[in-house]
Every structure is written in structure tokens, then in C-alpha cells.
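Below are the C-alpha cells for one structure; questions will follow.
Just one protein chain is left out here, and the rest sit where they should.
Labels for the chains are A and B, by order of writing; each one numbers its residues from 1.
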Amino acid sequence: MSTTAIQPVPFGRRVKRFMADRPLIPLIILLIILVVILQILRPGIVNERWIANTIKFAIPLAILAGCQTMTMLTGGIDLSIGTVATMSAFIMATQVVNQDPAVAFLLAMMPAVLIGLVNGIGVGVFRVHPLIMTLGTSLIGTGCLQVYQRTVIASGARIPDFLAWLGTGLTYGVPNALLLFVPLAALIVFTLSRTGFGRLLYAVGDNERATRLSGVQYWQVITALYVISSVLAGITGLLYIGLIKAPSLSLAEPLVLPSVAAAVIGGTSIFGGRGGYTGTIIGALILTVLTTLLTILQMPEGARRILFGLIVLFVTAAYLRIVEER
Amino acid sequence: MTSNPLLDATGVAKNYGAVAALRNASLSVLPGEVHALMGANGAGKSTLVKILTGAIPANAGRILIRGEARDIRSPAAARRAGLLPVYQEPSLIPDLDVLSNLRLTSTPVEPFRAWVRELGIPDLDIRDTARDIPLAVLRVLDLARALAVEPDVLLLDEMTAALPANLAEKVLEVVRRQGDSGRAVIFISHRFVEISALCDRATVLRDGETVGVVDIVPGVEEKIVELMLGTRIVKTHVAARSAAQKAVPAPARPRLSVHNLRVGTKLNDVSFDLADGEVAGVVALEGQGQDELFAALAGSIRPSGGTIEVDGQPAKFSHPIDAIRAGLAYVPGDRAEALAMQRSVRENIALPFSAALRNWGPIAMRQERAKVVSAIERLQIDTRAQGEVQRLSGGNQQKVTIARWVAADTRTLLCFDPTRGIDVGTKQEIYKLLREVAGHGKSVLFYTSELEEVQRVCDRVIVIFGGRVVDIFPVEEADEPALMRAAYGLPRGAKADIGILADPHCSSPESASSSASTSPGATP
Partner (left out) sequence: MFFPGEREFIGFDFARGDAMSHFLRRQGWVAGLFVLFVVLFIITRLIQPAYGSGDFGSLVRAVLPYAFAVAAQTVVVIAGGIDLSVAAMMALTSVTAASMMSGASEEYALFVVPFVLAMGFVLGAINGMLIVITRVPDIVVTLATLFVLQGAALLVLDAPGGAAADWLKALISGTVPIPGLPDGIDAWLPKALLLLIVCLCIIWIPLRRSRLGLSIYAIGSSELAAFRSGVPVARTRIIAYALSGLFAAFGGLALTMSTGIGAPIPGPYLLASVAAVVLGGVALGGGKGGLLGPIVAVFVLRLVRTDLTLLAIDPNLTAIIEGAIMVAVVMFGAFITMRSRQS
């Protein structure tokens, strides 16, 4: 540790430390490489429209990955975000038929808050492992949604124009979704770096015992965190329904695994205490481009899942090595 | 002394990163011998035991068993080599019954039963789950299990700790007979009574080195204490604080008052006061209940009896936040316990600021920075690598753990061995800081495993042994030999009276003090 100043540092270690210190630069390089490969495989594909499209699809993923980033900072994970996003999207699309949009919005956000609260209490008070807890609430949520679906089956569904405008619209070639995403991302980055709550997320994930000795009450932090994560997932659901425009009972489910992968690729440690949201955003972009690439290569859905699973495993293992070598 | 040693370890060394836990330890055990292994806290006893029993590999050294070089890579290999340990915490699998535990280690059942009866437990049900068996019995079963395979060398770590008197007696008897039958026992103990009654020779470790091997004869405990302390005994008096530095006279009402505090089985009865402007030392051997005392004062565990009063008001802590609100902050000795290692110095120091719900909002960065910088300056923390606390040196890390509470302006610090494993310069700075804190009318409770620190820092010393306060010294009388004796539960008083086996004719005060400066038996 202390001898590094005197001895020449081996190149491999220097690279590792660089990666650990500035994960953004290699990530951006990776993103550029992927885009270049895409351009080589399909010359001319990379144009203004493609970029706008990529951003549109990357944004919902990036917000969900933000939920994942925050929970992972505390050493947790939130697998219920897919269900939460689906629920709020579905409720919005069906309630807006008969209700005022504002009322529909409130109704749509209710299950999100509720599931977040249950997750937070389960993890923070009862100390259930977050993975099991969020998986459980997501199953219950899906069940509730199925029951709900039968009650509204007659009334049909409608995508509010505003959401469609936000999800798919372009203004001067720039996706409207950025109107929502940019302030949201700024808020997340600010919360993580400049607020007491953000500090605590990192500290709890790094060393829960130390935070306890400093007077932090774990359950408060965790409950607040999972509620925030769920609310963000609910908002993502509304955005996503505007993008996909077809409400279904498994709308956002396929985004769950990529959201974990995006956060991991972005340099957030699944063990907690390290990471940030900017890396996650780039991670989401990388995954979106990678998906395009795999589609062009005609890779089936199965291969994509295998690849994402391996990415999570290898990045985690590599990260563990980097940390251990110091 | 003519026969070949059963076990002969020489030049054993072990490093953890840059820290040397063992430098040059040697241990030679003859057949038919009960051999004591002694040393103060942190001298390297437990590291040596772990190496001998295959729990960790050594960096250097040679281990001969019956004259044959053996490479002990795992506990299983140690077993095959005929070396069996009985650790302080029983190694029976808690959720298996006794019989399954025997099968797991391929221990023959009948000899085991015989030993269990021999050791004074007539009514053991072998189908009982280990978890349901009281700790004391469990330790005896662990011993019986080891005896049943007739090991060449039996390694007993604080075997009689936590045993009631009748069981302890039986155990000692069996251990003595083990020696008579030509096998060897390595006996680790803090209790001079047992060692003098049981052992033939003793190997003394200090700072990771074997500093002497002595025959156990009447009056030898003086010499062992000297060996354990080494040359430090000479300089303590020089370094003692002058009277001018002493604390202001204690006010009428103590800042912290502890009455008959009990925690589980470890802490039995502790009472003391702590005044504003005072640094009170706590001295104890490992595992005498000091961990529980500090944890109870810090709000980490709930005491099972007794009271804690803060400023005359009774206090009940159910979470560290309660203790912090009462102005008591705990600084653990293990820095990994207190620091978010991947976070910056600043975030670590500012951590208590954000703890309360109302402080979760935006941070007043400039204000926070001012507080943090002033704490950093006061502690002279080297912040060249402040991006991540884990890149700081151990001493600087420790300073960060204290700086956190200096920045928070806490009234009472509970420092648990804050200078463990850090360099001399930083130690001096921490001493100075603690005195300074006391000088500002705050108070410090300071547990230390290094006795020489007592006279540099403390105003009073509370000595704990077996979960009880055995003595409270004013600092003037708290020189190292006196503290060492008190910590081992030996009575305070004239040196001639110390020895359990003391023979007043051969152990006069003169001979004791003259031998102290020369440290006979110390190997270079």
C-alpha cells in the first residue's frame, strides 16, 4: 500500500487502478468501439435518426438502472422494478380511459409506493435478503396486476397523448424523453454526491457496522431507498408505455436483467459502497448499442441473456480482484 | 533434556502485508513435558498456534515432528502429524450431535466416552446437539475428543478459562498425567497458578519473537513477567507524565458513572466513574470482558444488569445513536470496524453529521469542509491519499476514526486500543491528542493492550480481570510490572509477596529490580 510511491508499479496494476479510479473513460471508449463495429457491419446505420432512437430506448433502461445503482450502493438489489414499472404503466393506460389524467397518475403511482415500502421494511427491519424480498413482492405484484386486469378488461386501454409525445416524440431531432431524463439524472447525481442521504447510501453499503457506530439507523435509510427506487420505477413505466404503446402484463420485465448489467458495467459494485450514476448511464447506452449489434448479428434472445449473465459474473469477479489487490 | 524433542519449530515467521505478526519464533517440546507458551497480548501466541495447527501457512521457518520435517498445510494434516489443538472457542459443529461430531473427525467413540467420564462428566448423552450443551462442558468434550485419538502433542489454548472449579481441576489432572505418559502438551494460559502447578518449562514470546525458555521453578513468575515486558520496563519511568500535565481536579458529579455493570457471562461486575477532563485507562488481558464493557457503553449491546449514568442521569442505550446523543462516542481498535474504506477521508469524518433523519438533505459543503479541515489539521492527518481511506497508512486511518468525533465535538471518547498496530510517531500524536481533548474538559475512557501507554496518557487506571474490576490505580503507581501483575490477577503489594509459589528467601526486591534491567534469557 504505502510502498507504491517508491517501487515502480507494474503495468497491470496501474491499469487496474486506473480502471478503478476513472471507470468512465474506458467505458466511453468501449461505447465508441461498439458504435464503430456497428458502422462497419452495417455501413451508414449510424445516423441522426439512429442516435435519437438509441437514446430513446436507452432512457427507460438508464432510469431503471438508476434504481439498481442506488440499491446496489447499499449492497442490495431491486428485482421488483420490472413489475412496478409494468403495474404503473398498465394502471395509467387503463385508468386514463375513465379518469382525469392527474387522478390516473396518482392511482398509477400508488402500487409503486406500496411495493417500495414493503421492500424497504422487509429488507431494513426484518433483514430479508433484498433479492428474495424484491422477488417476492414482484410475484405478488404480478398476481395483483392479473386480478386488476380482469376488472378493467371491458373498459380497454389508451395511451395518453402526453406520454406518447414524451416517449416517442422528437423536437428538432432531439428525443423529448430527455426533458424528463436530464433533470431526473441530475437529481440522482446530486442526491448521491451532495446530500446526507446519498452519503449514507455509500457508507451503509461500504460498512454497515461503521455507520451504526456513527449513529445511522439502517432501517430508515433502507426504507427510504426502496421507496425512492420503486417510485423511479413507476415513473419509468409511464415513460416506457409512451414508447412501446402496447400495455401488457410483462411490459418492463425484460428490462430487469439489463438494468442490473448496466449498473455493474457502469462500475457500481454489487457489494456496495462504490459506484455512481454517470457510469450507469453509459452502461445503459452500451447495452442498448450491444442489443442492436446482437440483433444485427441475428443472435437469439437466449444468447443475449447468457451474455448479460456472464457480464455480471465476470465484471463482479474482476472487480473483486481489483479491490483485493490494494 | 537428553531425549529428542517431539516438536521442534524454529525461525517461524508470518507477515500480514507489511505487519509482522511473528518474526522469529521457536518452540521445542520434549516428550513427557507440559510446556507453557506465554506472552503478552499481541506477542504472537495465537499466530504461532495457528501455524502449528495448519490453520494458516507460515512465511518462513521449519517445523520438525519427531525429528522429521513436516509441511502442515491444513488442520487435517496437523491431525495426521499427531498435533491436536483445543481452541478457546470449541470446534464442535454447533448443529451436529456429539456422535456426529466424533464421526466427522474419525474419533473412536469408546475412548472418548472414557475420557469424558475421566474429566468429570458422568452423564453425557452422546446424542445431544452441541449447541444445547453448556460452553464449559463443550470445551471439556473438545478436550476429550482430542485425547481420544492419543495425539503426540496436545495444544491447549486457555483450556481452563470459562470452566467451573471442579471441571478445571479434573482437566489439569488429566493434562498432568498426559505428560507422565510420554506425550507432550503445549499449554497456553494467562494464569500463573496453573502454570506453576502444571508445567515443566515455559517459552516466552514478545513482539513475535521467542525471548526465552525457562524452567518452572518457584519464583519464576517474576522472570516471566520481565521477559514478557522486555527492555521497555526501564524507560517507563522516564516517559511518565509530569504532575503539571495532570488533569484538573475532578468536579463533584462524574461525567459517566457505571455501577455493577454486567453483560452476558463475560462482564460480571464493573463499577467506576469517569470525570470531565480525565483520561481513565482500562487494562485487561484479552477477553476479560473489556470488549463487552465498551460495547455496552457505546450502545451496541444491551447490558444484562447494572446501571450507566451520564451526568447523573440514568441512561439506557438501545442503538449507538442513543449513546452518541448522550455524548459518548466509540472509537474501535479495529479500523475496519469504523471506516467506510472505499470512501474519502472527508466523507468518513463527516459521517456522523448525516446520520440523523433531519440531516439527509443537501449538505452545506463549505461549512462541512471547514469542520473537516480543522479536524484534519488538529490530528495532522496525512491527506495525500484522501480519495479512499483504505489507501492511507494504518496510523492515518486511526486518526480519521478519532477525527470524526473531534469534528463532532463529542464530550466523551471511548477509545478501544486506538494505537494497535500503528507506528511510534502516530502513537505519540494520538497520546498528545487525547491529553488535549481532556485538557478541553472532555473525558476519555482508554483501553490499551500496551501497558507502557498507561503512564503516557492516563490519569487513572482501571484493571479488569475475569469480568470484574480488580484494582484501580492512580497513575503514579501504574508502572508496567505493577499493571502486568494486576492484569494477571496477582495481588498488589510488595514485590516479595507476589509469587504464588514465592519463596521469600530467593526472591527479594533487590534481585528482582536488578535483573529487570539486564533481561536475562532474552535471545538476540
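The rule we apply is simple: a residue touches a chain if its C-beta (ideal position, glycine included) is under 8 Å from a C-beta of that chain, and two chains touch if they have at least 3 such contacts.
Everything numeric in this text was worked out from a predicted model, so none of it was measured.
Enquirer: Write out, one label after another, the shown chains that touch the chain missing from the document.
Expert: Across all of the complex, the chain we cannot see touches A, B.
Enquirer: Quick one: say which of A:Leu178, A:Leu257 or A:Leu293 touches the chain that got left out.
Expert: Per the contact definition at the top, the residue touching the missing chain is A:Leu257.
Enquirer: Which residue, A:Gly82, A:Gly234 or A:Gly272, contacts the hidden chain when the whole complex is considered?
Expert: Of these options, the touching residue for the absent chain is A:Gly272.
Enquirer: Taking the full complex into account, find the residue in A:Ile25, A:Leu41 or A:Leu139 that is in contact with the omitted chain.
Expert: Touching the chain that is not displayed is residue A:Leu139.
Enquirer: Among B:Ala20, B:Ala55, B:Ala114 or B:Val193, which residue is in touch with the absent chain?
Expert: B:Ala55
Enquirer: For subunit B, enumerate the residues touching the unshown chain of the complex.
Expert: Interface residues of subunit B facing the absent chain: 53, 55, 74-76, 79, 85, 87, 90-96, 100-101, 103-105, 127, 131-132.
Enquirer: Using the touch rule from the top, list residues of subunit A that touch the missing partner.
Expert: Counting over the whole complex, subunit A touches the hidden chain at residues 75, 77, 122, 126-129, 131-133, 135-137, 139-140, 142-144, 146-147, 150, 257, 260, 270-272, 300-310, 312-313, 316-317, 320.
As a convention for this text, only the chains that are shown with their structure count from here on.
Enquirer: State the interface residues of subunit B toward subunit A in the complex, per the touch definition above.
Expert: Those residues of subunit B that touch subunit A are 17-18, 298, 300, 319-321, 324-325, 330, 332, 336-343, 347, 350-357, 359-363, 365, 387, 390-391, 393, 404.
Enquirer: Quick check: in the complex, which residue numbers of subunit A touch subunit B?
Expert: Going through subunit A, the ones touching subunit B are 1-3, 21, 190, 194-197, 199-200, 202-203, 206-207, 209-217, 220, 224, 273-274, 323, 326.
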